[in-house]
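Here the complex is missing a single protein chain, while all its other protein chains stay put.
Right after this comes chain A.
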C-alpha cells in the first residue's frame, strides 16, 4: 500500500512540455481559501460536498500561493492586474501603485460628490472598485484580428475572442498606454487613475484603441471566411 502511494508522489514531469507548468503531481488537490466553505455545518452539506471533504482528508493538497487570501477584500481581477503591472517580480511596488490609484480615484470622486448639489449626488460613482471593473469592461474588445496565411499572403482576419483574451487585452492596453503616453513628471498612479476615470466615461486613449480595432475588423469583414474554426 505505502509503496504505491510513494510511487504516485514522486517528482513528476509531464509528457508534453507546456510553456507554464507546475511541478506538482496531478495527485495533489487545489487549496480552498474561502472561509464560507468551512463554516457550513455537517448537516447542510450536499452529497458532492461530502464526497469532496472525504477526498480532501486523504489526498495531499498543494501549498497556496502568496496572492490568494481568505480576506473579504480579495479581488481576482485586481490581482491579475497587479501581476500584469509587476516588473521583475516586485509585487510590493505594483500593489502599492494600484492601492494609490484606487485611493486617488476615490479621493477625486468623493471630493466631486461633496461639492456637487443635491440633485447631482446620486450620479457620481465613488466606489473605486466599481469604476475599475466598469472601465475594464469598457476597454474590452468584442472581436479581434488574427494573421492567417492563405495563398502565400497573410491576411488580418476578424475572429471571436475568449473572455480571458479580452480581459488580457484590456489590461495590457491600459498598462502600455499609461507607461508610454505619460509626461516625465506625472507619477504612474496619477496617470492610471486619469485613464481609468476616462475609460469609465468611455473617453480616453484606451477606448479609442478598442474602437480602432473594431473598425479594422469591420473593414476586413470580407476575409472572415478564411477562418476555419
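The working rule: contacts are C-beta pairs under 8 Å (C-beta built on N, C-alpha and C of every residue); 3 or more make two chains touch, one makes a residue touch a chain; residues count from 1.
The working rule: contacts and distances are computed from a predicted model.
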Notebook entry, point to check: So which of "Small ribosomal subunit protein mS29", "Autophagy-related protein 13", "SERTA domain-containing protein 2-like" or "Septin" is the UniProt name of the chain that got left out?
Noted result: "Small ribosomal subunit protein mS29"
Check: Given the contact definition stated above, which residue among A:114, A:150, A:179 or A:215 touches the chain not shown here?
Finding: A:114
Margin query: If I consider the whole complex, including the chain that's not displayed, which of A:103, A:137 or A:203 touches that chain?
Written below: A:103
Checklist line | Hidden partner chain, touching residue among A:17, A:38, A:73 or A:229 | finding: A:73
Next item on the list: Provide the residue numbers of chain A that touch the chain removed from this figure.
Entry: 71-73, 99-100, 102-103, 106-107, 110-111, 113-115, 126-130
